[in-house]
Structure formats: C-alpha cells, structure tokens
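For this depiction, one protein chain was excluded, whereas all remaining protein chains were kept in their positions.
Per-chain residue numbering starts at 1, and chain names A and B are given in the order in which the chains are listed.
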Amino acid sequence: MTFPASSGYTLAELATRLDARLVGDGTLHIRGLATLKAAEPDQIAFVANRSYLKELSGTRAGAVLLHPEHASACPVARLELANPYLAYARLSQLFDPVLSAPQGEIHPTAVVADDVALGAEVEIGPHAVIEAGAELGDRVVVGAGCFVGAGSRIGAQSLLHANVTVSHGVTIGQRAILHSGSVIGADGFGFAHDGSRWHKIAQLGGVVLGDDVEVGSCSSIDRGALDDTVIGNDVKIDSQVQIAHNVRIGDHSALAGCVGIAGSTQVGSNCMLGGGVGLAGHLTICDGVHVTGMSLVTNSIHEPGVYSSGTGAMANAQWRKNAVRFKQLDDMARRLARLEKRTPEG
Amino acid sequence: MTFPASSGYTLAELATRLDARLVGDGTLHIRGLATLKAAEPDQIAFVANRSYLKELSGTRAGAVLLHPEHASACPVARLELANPYLAYARLSQLFDPVLSAPQGEIHPTAVVADDVALGAEVEIGPHAVIEAGAELGDRVVVGAGCFVGAGSRIGAQSLLHANVTVSHGVTIGQRAILHSGSVIGADGFGFAHDGSRWHKIAQLGGVVLGDDVEVGSCSSIDRGALDDTVIGNDVKIDSQVQIAHNVRIGDHSALAGCVGIAGSTQVGSNCMLGGGVGLAGHLTICDGVHVTGMSLVTNSIHEPGVYSSGTGAMANAQWRKNAVRFKQLDDMARRLARLEKRTPEG
Partner (left out) sequence: MTFPASSGYTLAELATRLDARLVGDGTLHIRGLATLKAAEPDQIAFVANRSYLKELSGTRAGAVLLHPEHASACPVARLELANPYLAYARLSQLFDPVLSAPQGEIHPTAVVADDVALGAEVEIGPHAVIEAGAELGDRVVVGAGCFVGAGSRIGAQSLLHANVTVSHGVTIGQRAILHSGSVIGADGFGFAHDGSRWHKIAQLGGVVLGDDVEVGSCSSIDRGALDDTVIGNDVKIDSQVQIAHNVRIGDHSALAGCVGIAGSTQVGSNCMLGGGVGLAGHLTICDGVHVTGMSLVTNSIHEPGVYSSGTGAMANAQWRKNAVRFKQLDDMARRLARLEKRTPEG
C-alpha cells in the first residue's frame, strides 16, 4: 500500500489490454486517467455517455476512450470499443496506486501468532494483529492497525485497508476489499428478556463473505447467532452500512451507503438497495429487486422490480400542512367514501 | 480473547446449571449449541416458539431444550423448563469462546501509563493504549488496538473488543461489552455562530455508562457539553447507532441498528427503538415507549405504547403517483371539506 507515481503505458499497450481499436499515435505515453475537462496531454479520458459529448471537442487529453459512433467528434487519438464505461473501470485499475503489487513484507511491529498460516507474498502492515489459527492466502494485504481474530480465514489477493477489524471465526473469500473502519464479525444484537432485564445471547455463528466482495468504510457485518451471516460472491457494500446477524445476501447485489438490514432477512441476487434503505427483519427479498433511497421495507418482496416508500422533500411551510393531513388520512378516506355514496352519479 | 474449542458439558451438568428437568441420558456429552435443523448428535438445540415445532421430530440433536408442553413431540433427550428462550441465552454463554476466562496478561506492545490503576487479572491486548489516570477494574479485557483516554474508568469484567475507542473522562460500569469500532466520548456537535462563521463549543462533559451496557460495532456515544451523557444500566445498543451529547437513556432500554438520537433528548426506561429510528433533540420520551423502524419522532411522548411514522415500500410506479399526491394533501383535505359542506346529507 505505497503510493508510487505510475510509470504509465503507451497508447498501443492500452489498446491491447482493453482489446480496443487504436486510431492515432500508438507510441503516445499515457501517465494517467482524467475527465474530458481536466485531462492533460499525457492523460487519457473517456466518453461513457452522451451527456459528456459536448466536452469532447475541447478536450486537451492525449487520447479518448469512446464508442465508435462518437469517433468522428474526437479531436485527438482514440481507443474505440463497445462499452467505454466498462473499459474505463479496467483502465482505472491500471492507474490505481493502491492496487499496485504488494511488497510481501510483514512489518516488524505486526503481532502475528506463531501458528498463523501465511500464503505467498503476504503483506502485513505496522501494528496489525493476527491471532492464533488465522489463515491468510497468497498476496493478501493487511493494512496498518488491522485486527484479524482467531481462526479467521482470508482468501488470496484480498486487501484490508488500514484499521479494519475482522473478528474470530470469519471466512472471507478471494479478492475481497475491506475499507478502513469496517468491522466484520462483531456480535449480532441478541438478548432474551426475563421480565425485568436482558440476558445476552452469545453469538456463536460466524460470517462468510464470498469472492470479490467489497465492504465500505465504517460498515459492519455482524456474526450469526447460531448459523452464519452469509454474503454472496461479487456483493458490493458501500460505507456506513449495517448488516445484522444471519442476514443472507445473494451474488452480485449492491448496497449503497447507510443501508441497514435487520436480522435474518434474505436478499436475493442482483438486487440493488439505494442509500439509507432499511429492511426489517425476517424478510425475503427475491432476486432482481431495486429499492430506491431511504425506503423502508417491512414486507417480503416476491416480484423483481423497483420499490419505493416515503415522500420527497418540499418547502417546510408546505410540508407542515401536508404532514398534519397525513394523520387525518384514514378519516379523509372514510369521508370521501361517504360523500361518494350520497352523491348521485353525474 | 482466544478462540478455544469448548470442552463441553454432560447433559446432566447443563440440567443443573439451567435448573431444568432432565429426561434422557445425563452422561451424554454436549459440545455445542445449534438450531434444530443443523444440530449434530453432540449438540443441543432448543424450541423457543411454536413455529419451530415442525422441525422437532426430524432433529439429529443429542438433546433439546423445550417447554414441558412440547415434551411428547421430542424424539431425543430433553431439558424441560418454563422459558426455553431465556435458557437458550444462558446456554449460549456457556459455549461462547469469547466469554471464556481472560488470560490476565498485558501484552508487551500495549502502552499503559505508569499510574493506571489495574484490577486483578486485567487483560490488555497488543497495541492497546491506556492513558494516564485511567482505572481498569478486575478482569477487564481491553482488546488489541483499543484506546482508553486519560482518567477514564472501566468497571470490573467489562470487555472491549479490538479497536474500540474510549476517550478521556468516560466512566463505564461493570460487565460492559463494547464492540469493535465503537467510540465512546468523542465530542458532541456544538458550535456557536457569530453571523459569519462557527466557533467550537468545547465539550467539557463526559459519558457515563451504567452496568451491563452493550454497545455495537461502529456506534458512537458523544460526550456532554457541560453535564454528562448518561446511559442507564442494562441498556443494549446495536451497531451504527449515534447518541448525541447530553442524551440520557433509562435502564433496560434497547436501541436497534442505525438509530440516531439528537442532543439532550431523554429516553425512559424499558424503551425499544427500532432500526433507523431518529429522535429529534430536547425531547422527553417516557418509560415503556416502543418506536418502530425508521420512524421520525419530533415531539415528546408522554404515554407508553407503540409509535410509528413513514410509509411502507410499494412498487415504484404506484409510489410515484401517491408521493406526488402527498404534496397536494392539504389541498385535498380542504376540497373534501368544501364538498361535504355543499353536499346534502343522504
């Protein structure tokens, strides 16, 4: 996790890596990636959708990545391909200093238990702590100040940024990216009440993350009560997300920031939850459901589609009048029905 | 905080500890706890409510914990008692590797100020930092990477998981459990505006947590402006919760994930706040209030009971039509009243 200046690529190299059609000088040296507006002559830019076309003619970029249909409007060298947004994603990884090769070093201040199983070229940062029985796969990077609890397993090429906490008994697949402040495997929220006070239900399950999972900063995924909390492959989780015990999330689903999912709810594959969405506990959400931002879901959803709740913001003075009417809504509905009954059809 | 395999208990031992009626072979060795579905012959399961009865006949568990009224349906050895869910909670603690006896060691990499008062058998993990004047009671466990600020006091048998931050001048009772990423005693959000910019109001109060408080991962409890922020005994706080300065919460209340409570609000005893609930500042919520998930409370509540706000999710196409009408709601109410006036009673 150093921060080197990328040495860059020739435009021809980039064309080969992206399988793109090169039009222009292939020897051009490209040192970075930028927007059409900001790009310098040693950078490459891209046109991912039509709304940016107006900036194409004035770009100072050395080259532009775009769909062939926009080629004629491009004033500089270009790489043509069918899906420029996807190509931008791949290109961005080439220029990411964080994703550059790990150094394969274990910092002398890291505290690594004797029996930890370390794959090849594992990097462990300063002041990280790896407890007994943990296993780190090949080329795993554990950032400064991270904690990996007893017996937890982290798959090959996974990256824990600084100050990540992985509790005991957690299993993480390959190529995971866990951002700073995230906590995997803290106790779920389980208590039994004896009529006067709470008794803790020890959380004996673990957490299982599939391959290619990303977890944002300050997000938490709680361990299961008895069975595991399970996150599928290629699930992408943004920052400040809370996933309670025994939740299960299907492959390829994406959760935006501040989402909260209560205990034992199952989310299908290829679902998208907008920012701040809340799912109540013990629900089943089928595959292909998209819930828009800040919606509250209290019932299971059995049909793919887009779902919403709440009301959009309006001027406060107007809102106050309407919000107070909301409390009269059932009464209004009954009065409306009575009126209909006693009003002759026009 | 090691992760040993529990050596287990005989069924007779468990019957004695739980004060349950044993029916079956008391010498049976029980090594763990599982659901009826998942339990193996060396594990014990439980029936906490009727909805799981259908899984009882097919269980492979060595024994089952249940109410006497369900005894006849149990195909294996059993422990009978009046409150199986509570007994499950107590049983879960017996099998929890985290709650096993602390090791009473102070890791050589921990930085502990000279004058810190340490009780008996205190355990301090690698890279933890305990500042001057702090006091840790008997059998306190401070996990790896934790910070305990100057003069803070942590009561006996409290457990700080890895990477917890307790700021200066915080008082925590006995048997607290603080999960990873939680922050107790950061500054409350206080500023005075001079007409052009903000001036910080130093937060000079502390935080007081009673006995038996649990705080979930990535939750924050801010210190008071002048007086303390006060959390009562046996208060249970889930993950991603924000408690602002000078909030007071009564005994035995429980706050689910993502709750936010604004400054100076007082919550009574035995309250339950659902996930994502928001309480505005300077409110008084009486004892015994239950607020359902994602509700917004902007007025004090003086009667115990269940409170809610918001609207449930629906298909987006339907929602768009209704949400736009919400903005016309006051107008609709006025038109309805006018119609009623000019429509003769049927």
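Assume a contact is a pair of C-beta atoms (placed from the backbone, for glycine too) under 8 Å apart; a residue touches a chain by one contact, two chains touch by 3 or more.
Everything numeric here is computed off the predicted structure, so don't read it as measured data.
Checked against the hidden chain, the listed residues B:38, B:53, B:118 or B:201 yield one contact partner: B:201.
Shown as candidates are A:158, A:217, A:246 or A:266; the residue that touches the absent chain is A:217.
Residues touching the missing chain, restricted to subunit B, are 109, 111, 127, 129, 131-133, 145, 147, 149-151, 163, 165, 167-169, 181-183, 186-187, 189-194, 196-204, 218-220, 222, 225-227, 240, 242, 244, 258, 260, 262, 278, 280, 291-292, 295-299, 301, 305-312, 314, 318, 321-322, 324-326, 328-329, 332, 335-336, 339, 341-343 (touch as defined at the top). As for the chain not pictured, it touches subunit A at residues 1-3, 32-35, 38, 83, 85-86, 88-90, 92-93, 95-99, 107, 109, 125-127, 143-145, 161-163, 177, 179-181, 212, 214, 216-218, 234, 236, 238-240, 252, 254, 256-258, 275-276, 293-294, 310-317, 319-320, 323, 326-330, 332-333, 336, 339-340, 343-346.
Throughout what follows, only the chains that are shown with their structure count from here on.
Rounded to the nearest 5, the angle that brings the Cα atoms of subunit A onto subunit B is 120°. For this pair, subunit A with subunit B, the centres built from the Cα atoms lie 25 Å apart.
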